[in-house]
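A single protein chain has been omitted; all remaining protein chains appear in their positions.
Moving on, here comes subunit A:
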Amino acid sequence: MLRVCLRGVKATAQKSSGRIRLTNVQQCREYTTGESSGASRVVAAGLLTVTGGIGGTIIYAKWDHKFRAAVEKNVPYSEWLLGLALGPVSQDSGLPIRKPMESIQPPSMLEKQMRTSKAKSEKKLKETTEYGAQDSGPTSPQPAQNIQAEASAEATQIISAISEVQSIPAPCDTEPTAAAATVFQDTKSAGTAEPLRERSAEEVAARLAQQNQDEKDIITSLSARLDDSLASSAKATLQAIGAQEAALQAITQHTHKLKEAMEAEGPSEEKSTQWKDLEAALADRTTSVNDAKTALVKANEALDSLKSVIDKSKGLKITAARPLILAAEENLHKMVVDLDKVVSKVQSAESEAKIVAQYTELVHEAKQQFQREVSSLTPEIQANWKGLTGKLSTDDLNALIAHAHRRIDQLNRELAEQRVREQIHMEAALEQQRAEDQRALDKAVGTAKQHVKEEARLEQERKLAELREVIEAEMRTQLRRQAAAHTDHVRDVLKVQEQELRAEAEQELSSKLLAQETRYRQLTQEQLDDFTLDMNAAYARLKGVEEAIDSHVEAEEEARKAHRLWLSVEALTYTLKTASTESPSMPLEDAAEAVRASCVENDFALALASALPEESLKRGVYSEASLRARFNSLRSLARRVALIDESHNTLYQYFLSYVQAALLFEKQQEVPPTQLRSEDLDPFKLLSYASYCLEHGDLELAAKLVNQLRGEARRVVEDWLIEARLTLETRQVISLLSAYANAVGLGTTQAP
């Protein structure tokens, strides 16, 4: 059987598959016929999608650079393609928007910083040097600017110190002098500045401290440098002065020696020693002069360097260093003056030496000439004519004397000529001298003027510094006094105000307190009253509520009981319905028990419940329908034994009764009259009445009518009658109970 089924299934499957294959083939055939168009369509669609995707990507990459970067990163040859399509990635537009703002920021920020630093420096000026705004007029822009430059450089330093990104050099960083540049060399690193943010007080103080520190450092370095250069220049100057003095000494020595040599007429050895000494002195002089010159050069160099240093430090324009500078300048001036003095001394000595040298030269020349003359005259005589006394002959002597006389004549003539020309020569010499003197004078005057100017300037500066200090002190004291006065005044005013305010406040407070007190008392009283009222009301309500609840509870209880009763009665009623056409209903025992249970304290219901007939409890009751059905069969029987009663009960009577029943016809159903007459007591009539009643659902009347039967008919319907009575009784009781339960339920139910 199963196999057959399977076979059948297989057959159907095969058939269906065959059909499907056929359709597939057909479809394929269809496809094959339309294959080219389908495939081309697919290819076209694919191409379209791809180009669309690429185009869309390119357009979006053009608009969003992040996306472009992402695409370039992830897809291998996209850079080339995108570069081809859009051009290279432009850096400016490529960078996020934040950066341009940042690049604009540094100059503005630095401006701000400069401004703030300027303000701070001004504040600092006020604090540290206590120069008022009036005072720092000429100097404040410069120091401010310098400090500004400093501060900006400092700012960049700080920024570069704090931020991870390097800072670009500020535009005003190019301003600071070499000194500042050497100090802040390290800060000049490239980078962008951080966005501007307000510096806290600690930062300001720190920055001020930093600035002070820096200033101090600068001053110390400056002073160190000044000292160094001063020392070096002093040394050099001293050296130069020493050298010059030595040169002077040497020159004077030499001149003296020369003079001595010229004027002395000692013996030749002495003369030679003298000449040697002279030469030595000359050499000495030259060396010392050279030394002096070099020393002078060095000293000048040192002085120049010192001057440059002083200028530099002047350029820095830090007020605290001014006295140092002033001192250095003074020293410089002194050194210069000394040097000049010595140099002038040396020069005068030199000029004197020159004169003496000229004189010695002349003399030497004259001597030489004389010697030549003498030697020309007397060739064998040696040059050293001082030692000639023993060697010369009289001719020689005569020649010599003649030569001497001739020479004397010549000289006299020259002298006369010279005397004549004396005036002119004198004048010329005077002129020359005057000119030289003038020149020297001019030079001296110039140097003296310079010196005096310098001294005057220094003096002025000193005086200025002193004055400044004095004024500062004065200012400070005045300010202090003013501040003291102000504080006193403020204190007094505050005291007075405090008192006034206190009095006012106290008054106010007391009045308010009073008002509050009264209000509070009032409120509390009100509250108490309200509260009492509320409490009473609440209590009453509570009581009412409690009562209501209790009554409600009772009512609920009653209602519940009634409901229970009703339910049980309903159950009981329902059990009646369980009767089928032939069998009786369930025994009503349980339901009756339930009813009894649910109406324990209700006597009426209890009585009713116990009024149920035993038979119904035990066995249940028949339904009306069954009774009706039964009656119909009973009717025929009753008709058949209608004649039989106590007296007539022979079999013959039975026969007669049967014949009567067969022959007598009555109405099946007849309306029973309201009152029974004697002729209505005929069994046939009664039966038809009863039948009518039963048909119309009136079991009671039917039973009543049936009850009128007598004799055997009565005996025959006795069972039925009992059953009917039972049913009626039960039904009556149940209906009573139900009515009662309904009544009670209605009574307990609270109408809305």
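Here, contacts are C-beta pairs under 8 Å (C-beta built on N, C-alpha and C of every residue); 3 or more make two chains touch, one makes a residue touch a chain; residues count from 1.
Just so we're on the same page, contacts and distances are computed from a predicted model.
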Omitted chain (choose from "AP-1 complex subunit gamma", "MICOS complex subunit MIC10", "Integrator complex subunit 9" or "Large ribosomal subunit protein mL46") - UniProt protein name: "MICOS complex subunit MIC10"
Candidates A:E263, A:E601 or A:E646 - the one touching the absent chain: A:E646
Hidden partner chain, residues of subunit A it touches: 630, 633-634, 637, 641, 644-646, 649-651, 654, 712, 715-720
